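The following block contains the structure, expressed as structure tokens.
Every protein chain but one is kept in place in this view of the complex.
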Amino acid sequence: MKSRIDGSFIFTLFLGLFVLVCLIFARDFPDSLQIATNLAGYTTLALICVLLAGAFYPEILHWTETALQDLWGASGQDKGAVDAVAEEAPPWPAVLKSIGYAVGFLLFSFLFGFFVVPPIFLATYLIAEAKVRPLWAILAGVIATAILDTGMMMVYVEVWAGIIPEIFEGYIGGAIMPPL
Amino acid sequence: MFESMALAASRLAEPGALAMLLLGVVVGTTFGALPGLGSIVALSIALPFTYGMDSMLAMFLFAGIMSSVTFGGSVPAILLNTPGTPPNAATCFDGYPLAQRGEGARAVAVSATSCFVGSVCGTVVTLALLPVIKPIVFAFGPPEFFWLVVFGLVMIAFASRANMVKGLVGGGIGVMLSLVGYSDMYDSFRYTMGSNYLWDGIPLVPFVVGLFAVSELINYSARGGATVTADKAADINWRGQVLVGVMDVLSRPMQWIRASAIGAGIGIIPGLGGAVAAFMSYFVGMKHTTEPDLYGKGSVEGIIASETANDAKEGGALLPTVAFGLPGSPDMAILLGAFILHGLQPGPLMLRDHMDIIYALLFGIVMSQIATSGLGLLATPLLARLSVLPSRWIAPFVLVLVFVGTYMVRTNIFDVFMAVAAGIFGYLLRRYGFPLITIVIGYILGPLAERSYLQSMQISDGSLMIFVTEPIALILMLGTVATILVPIVTAWRRKGEVLT
Partner (left out) sequence: MKLFKTLVAVLTLSAVAVLLPQPVLADYPDKPITFIVPFGAGSSFDALARKLAQRWEKELKVPIVVKPLPGSGGRRGGIRIYKSKPDGYTIGWTHFVPFLSDLHLRGKKPSIDIRKVSIIYQIAASQFYVFVNKKLPYKSLDDLKNAGKAIKFASTGIGAITWVQANALGATVGFPVKFVLGYKKLADGALAVAKGDAEAGVGGAIHFRAVKDDLRPLMFFGPKRDRFYPDVVSAGELGYTKLTNLGAPRVITAPPGTPESRLKVLRAAAIRAVNDKSFVDWATETGFYMNPQGPAGTWKGLDTKAKIFRELKPLVDKATRKK
């Protein structure tokens, strides 16, 4: 038995738990609405179990994959690609940094709005990551934001002003949160 | 009929009409290229501006927008692996690998030409089917719809042939995610956790844009570099690639005729929409490709399949919209509103009294597509150079555009949260080898399959025979079964031959 508890295994386990929770909650739905959930859910769960088992017993996964490919007449060059990762993955620190930028931009935009945050985000990213000179970065950020926000206002789309208490009506703060 | 055609054609030659078409082209291409926006936002914004305008001029503006959005959306799909609109997602699979090989201009040119042929073919189909639209729409009910959608779901298996287990898991996850929301058929909530936001389910645009665009931006900015390195770019003949791209399409008539038929056919069926047309055509193209090794990894035939169908569906979608007031796609719903605002009532009276308006739309679609494709081809050498720019210059701007674009669709800030969440999820899926395409298919087709199944059962009072006794349903069922069985039988035969 060979153990391969890696990121792929953990992610697949998470998917399996997600499907399992969905199936449990589905028991409260009207019968007719359970059909699609059960059909998709149990099939998916079974295949996820194959993937998880494959981390310990690769032959299980290989057999299943080969059987399915044979069934569907997959062409030769596709076979044997069971363990191939879709693409060469960048290292996790770089990925987490990118995610951090996206999430940070999102949270600050939620708080302070699309007038204030985009130029700061653009300038910060360009300076820190793209090594652009600060003056150009700030200019680029301000111009890009001005174009976007003016465009939105010209077509009467309300620019998100941020959830903080109103500072400058319609521009900073005081936005009405949609129902969540 | 000819009088109406002549009237529409003569109006098209007016400077005002050409100006509206060009304005529509600029607006449509821009909105298509900005991830998250698309034709629905463009048309919604244009709608009030047409109020008080001559009806035909308004139609030219709408035609310009509708026909150019798909090309606009294909540009970031090819150069940045970031679809401008959900239907362009299928173009990413082949367009971006081509761009990575330094053939971005070729891919964009293929898209521009495919859009053109798709528009023309879609319009021809529309004109041909206009007299018989009623029997066609009447022939398609829930049982027929069901088999059509099941066929699409079966395609998940074809789409995942490189990684069947993960592909099928992705499809299943997509279906599970699509079931979130309120079911008006049973007055029941599924997985909404009491949330008003999830009442209408996981919204399409933020989810698909997040899954593709945000996940790609995470990957792109983490990876660094550029889509094409500067060294490689120095040797690229961008202009030369444009002609190659045009010839790629023109030399493959069967590909685009088939894609046009699929696009127009799906467009005619109310409720399916652009993403379904593009993906269905993509998968059927996968089965009939002359480049099986390359399809999904940088084949021009993949782009031809998706973009041609995407454009052909506009003409098809117009038919049920004008004939029955049933939008054939989401953007047609807005067109319907425009008709009403301009005092036009869709239905037999419109077909009888306002054929000139319908011809104006159709001719407008073709003319604006000529303009879009022409301008697109001219701009391609310049656009393709985007792929040479370092990712860390482009990524933050694209992220801002994605945020603003997804926000603008419903002016709901939580859509941006959804896009980011989908993006992180999409990144993990890609990193661990789960194909995004199967998730999107499951997500789009899952609720359609469920609704058509449940409606069929209500129509037949619970009898499953409805799925085989309706003639068209029977044909579609046999087609779907054949699609499943033929590869199995072929594989067994091949195995048998090898053994003997």
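Here the chain labels run A and B in written order, and each chain numbers its own residues starting at 1.
The working rule: a residue touches a chain if its C-beta (ideal position, glycine included) is under 8 Å from a C-beta of that chain, and two chains touch if they have at least 3 such contacts.
None of the values given here were measured: they were computed from a predicted structure.
Between the chain not shown and the residues B:N196, B:N237, B:T290 or B:T490, the one that touches is B:N196.
Considering B:G224, B:P292 or B:G337, the position touching the chain not shown turns out to be B:G337 (whole complex). Checked against the full complex, the one of B:T30, B:S44 or B:T229 touching the unshown chain is B:S44.
Screening B:A323, B:I365, B:A419 or B:A473 against the full complex identifies B:A323 as the residue touching the chain left out. Contact between subunit A and the unshown chain involves residues 28-32, 156, 158, 176, 178-179. Against the chain not displayed here, subunit B makes contact via residues 40, 43-44, 47-48, 51-52, 137-138, 141-142, 182-188, 196, 199-200, 270-271, 323-326, 333-338, 340-341, 343, 345-349, 410-412, 451, 454-455, 458-459.
One rule holds for everything that comes next: only the chains that are shown with their structure count from here on.
Taken together, the subunit A residues at the contact with subunit B in this complex read 7-8, 11-12, 15, 18-19, 22, 25-26, 29-30, 32-33, 35-37, 40-41, 43-44, 47-48, 50-51, 61, 64-65, 68-75, 77-78, 81-82, 84-87, 89-91, 94-95, 97-99, 101-103, 105-106, 109-110, 114, 118, 121-122, 125-126, 129-130, 132, 144-145, 148, 152, 155, 157-158, 160, 175, 177-180. Note for the complex: subunit B touches subunit A at residues 45, 157-158, 161-166, 168-169, 172-173, 175-176, 179, 183, 185-186, 188, 190-191, 195-197, 214, 217-219, 221-224, 292-293, 390, 392-393, 395-397, 399-401, 403-404, 407-408, 411-414, 416-417, 420, 423-424, 427-428, 430-435, 442, 446, 449-450, 453-454, 457, 487-488, 490-491, 494-495.
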